[in-house]
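The structure appears right after this line, and notes come after that.
The chains shown are only part of the set, and none of them has been moved.
When the chains are written out, they are named A, B, C and D in that same order, and each has its own residue count from 1.
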Amino acid sequence: MTGDIIMAGFGGQGILMIGNLLALTAMEEGKHVTYFPAYGVEMRGGTANCTVVVSDEEIGSPVVGRPKALLIMNGPSMEKFLPMLAPGGDLIINSSLVEERLVTRNDVRLLSIPADDIARNKIGSRQMASMVALGAYVARSGIVRLPTVFDCLPKVVSKKYEKFIPLNVNALKEGAALAGIHA
Amino acid sequence: MSIEGKTEFTKPVYTRPRSLVDVKTHFCPGCHHGTIHKIVAECIDRYGVRENSIGVACVGCAVFLYDYIDVDVVEAPHGRAPAVATGVKRAQPDKFVFTYQGDGDLAAIGTSEVIHAANRGENLTVVFVNNTTYGMTGGQMAPTTLLGQKTSTTPYGRDFRSDGYPIKMAELLAGLDGTAYSARVAVSTPAQIRKAKAAVRKAFEMQINGMGFSIVEFLSTCPTNWGMKPLDAQGRVLGEMSEYFPLGVYKERKQADFA
Amino acid sequence: MQVHRTASHERSRLSEAAEPKEERVTATGRIEIDFERCKACELCVPACPKDCIVMGAAINRAGYPSAVFERPADCTGCAICAETCPDACIQVWR
Amino acid sequence: MSSLAAEASKKILLKGNEAICLGAIAAGCRHYYGYPITPQNDIPEYMAAHLPALGGTFLQAESEVATINMILGTSASGKRVMTSSSGPGISLMQEGLSYMAGSELPAVIVNISRSGPGLGGIAPSQGDYFQAVKGGGHGGYRLIVLAPHSVQEMYTLTMLAFDLADRYRTPAMILGDAIVGQMKEPFEATPYDSATTAEKPWALTGCAGRERLHVKSLHLKDNAIEVHNWKLHGKFERIRKTETRAESFLLDGAKIAVVAFGTAARVSKTAIQWARKEGIPVGMLRPITLFPFPEREVFDLAKTVDVVLVIEMNTGQMVEDVRQSTPLHDRIAFLGKPCAMPTPEEILDRIRALAGRKG
């Protein structure tokens, strides 16, 4: 299984965390993987993004010009990254904050998830929106197995927030379920 | 003063200063860099020096000065703005020249340049923004970081035994013969903003009157790297920061040495 | 009172609070908050001596819930909010 | 992060910059001085968090000029010591580096390079090749320069850099970029295993029980400075003979040979694999040491292939060393991408074009 994805959203939405989690999971599954965060002044202005590449072979570039998938958590990120998505690629958007009408391409596979709403209403914490989105991506792509993601959660969640791990699991599941519906 | 029943208000009381370019800045929410840019722009307008100014940008969160202040701007390497400004002012003594520098820029890597520009009495104005950290690079210790303050390079809090003491630049520079004006201000309350403007005006006037080197140190916030909400960050300025870095005018030359 | 219970999609460049629907005759000034430029730092809120400003719920394109000119009737046009705003989002008229 | 060292025996997902720290600590480095600059701040931040507990020193200097001179002082004390920076900061260290080379002081200097010239940008770049390899400071010394292309190599080459620096009493540089610095990859800590003796009889430790010692670069008497220069030259020639390292990648039967280092090499690997799948006989020689440059390897290689394609994230620097290494100048082709990574697609296109022309 090989794939790559750019994830993007506001700072504070947990983008780097889910990217890290995905990479860790791929590693646990014995895959080659690279995780590359945006860094430096680009962090200003409240946006964050990262790239994860998963492969069965040695990985060349950890940065991709034409990602096979995009996970878009806010409006500005859509504008910036949509043009890069490979034709036929997966586009997962947080429809709670991103309007579908901004999707100006029709050569991509759109998966529209109201991640914020689900997080708030179903999980009980807006913070979980990115986990919902990650769950959707994992289900849609099959890049890693969901249970491995669960297993890896303790490695990315700091001690202080350990008690929220069940919430994270729920969020991932909700996302995955939605992906199933839409698939 | 209040005109009862007035429903149309057409007289502008506060509009964007002419010299502040009408674009969105990259500054984080609540960062005082924005406020200080505004004040600088207002003073440029006030003295009508916009078309006669050359600004010198530093490296730090204020690096995009040229995008925000509507004057000619040259970019200086990190810390070297006072030297670059010296080169500009010596070549064009009739121009209004100012630098805008962070505390890493001015008080760490650029220590020597600012001290010698002041000591030479270079006739230019320095706007100095002390936010007790390196904002742009992600919140490392600055020379002005308070004792005990946690930053990404003082994860256990700044300890004078290994990291030294927070340095007081307004006082240090006031001690040099070439300095005409040195003051420390803040912009955390409306009253402070008024005083800050007055200080920048004085500093501008020093240059316009050929009195020599002038500097205004701003106590500023970095909500992002302090890990605080903007209002809490202002609270920190009003509290421990101004306790350690007292606000005030440290030097004010009344007459030019050569007058 | 709150003009901005708009959905995030119904955006306008400037806060419509500038043209308040209800106005008590005591107002001696008026402000406009640039909805798109506001970063929701909240500094203007306690700065206003008349408590005219509150944080809104509508989120602008940059992801921030802009401040809102909530109580225009009390505005004196003192411009303290404008002086305070780091992002020069506020303009004041008298 | 603090549990990294403990877990060091199994695979962990690690950032390149942090792998450098682990390598340094494994190699016994307990002294770090530095000044923040993107994109390498993880290094000082890691060292600030971990060195104190190891009884070491972390000090954020007031500038890169001060940094390199603190490095000089600690090195003269006989301790392993490291700094890291990027473009502008490395430039400010040039005087100090020249002094260290002249005074024959070992140290490891990490350059997680960025785009230049000037403030440039923080995009990945290989624009500092000349500065690193030809000596950016005055007086014509050389740095040992190692170019990792993975997180794992950030670790192993850092350990090697300490060994080489001590063995030859000269500063060694790790030349990376934002890609290898910022990315995370699965990483496994390998044990530190050194052939270099730790003894430094030249170190300044106070003259108890011996004559006083000096560490200096000034040689004024007669032709002492000429003698000293030939001595240094001899050392650099010895390094050339003994310490050249390069990786051969799919060179069997290759008619096109890519020569690339660091991130450019890494991206090239993908393109080469794709091209091989298309049946194009292409491989790569990846210099791991930039100084000493694998001249002999390039010389031999050029004779067996139709074209040597040099790929760099700049407008052409290492290509000069390739041109020097082989007289077969007309076999050399160049693909440059300053301040940006070439994509595997771009490289593949170029390989295809060359294959069409030559194959």
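By definition in this document, a contact is a pair of C-beta atoms (placed from the backbone, for glycine too) under 8 Å apart; a residue touches a chain by one contact, two chains touch by 3 or more.
Everything numeric here is computed off the predicted structure, so don't read it as measured data.
Enquirer: Indicate the composition of the complete complex by giving a copy number for each shown chain label.
Expert: Taking the whole complex into account, we get A x2, B x2, C x2, D x2.
Heads up, the rule we're going with is that only the chains that are shown with their structure count from here on.
Enquirer: Across the interfaces B-D and B-C, which one involves more C-beta pairs in contact?
Expert: Answer by contact count: B-C.
Enquirer: So what's the Cα centroid distance for chain B and chain C, whole Å?
Expert: 28
Enquirer: Determine the centre-to-centre distance between chain A and chain D, using the mean Cα coordinates as centres, and give it in whole Å.
Expert: Each chain's C-alpha centroid was found; their separation is 34 Å.
Enquirer: In whole angstrom, how far does the Cα centroid of chain A sit from the Cα centroid of chain B?
Expert: About 41 Å separates the centre of chain A from that of chain B.
Enquirer: Out of chain A, which residues touch more than one other chain, so two or more?
Expert: In chain A, 41, 45-46 touch at least two other chains.
Enquirer: Mark out which residues of chain D touch at least two other chains, giving numbers and ranges.
Expert: Expected reply: 38.
Enquirer: Show me the residue ranges of chain B that touch chain D in the complex, using the header's touch definition.
Expert: 59, 63, 75, 77-79, 104, 108-109, 111, 134, 136-138, 140-141, 143, 152-156, 162-163
Enquirer: For the complex, which residues does chain D have touching chain B?
Expert: Checking each residue of chain D against chain B gives 35-38, 41, 44-45, 48-49, 52, 57-60, 62-64, 88, 118-119.
Enquirer: Under the definition above, what is the set of chain D residues touching chain A in their complex?
Expert: Counting only chain D, the residues touching chain A are 11, 13, 38-39, 122, 178-179, 182-186, 263, 266-271, 273, 341, 343-345.
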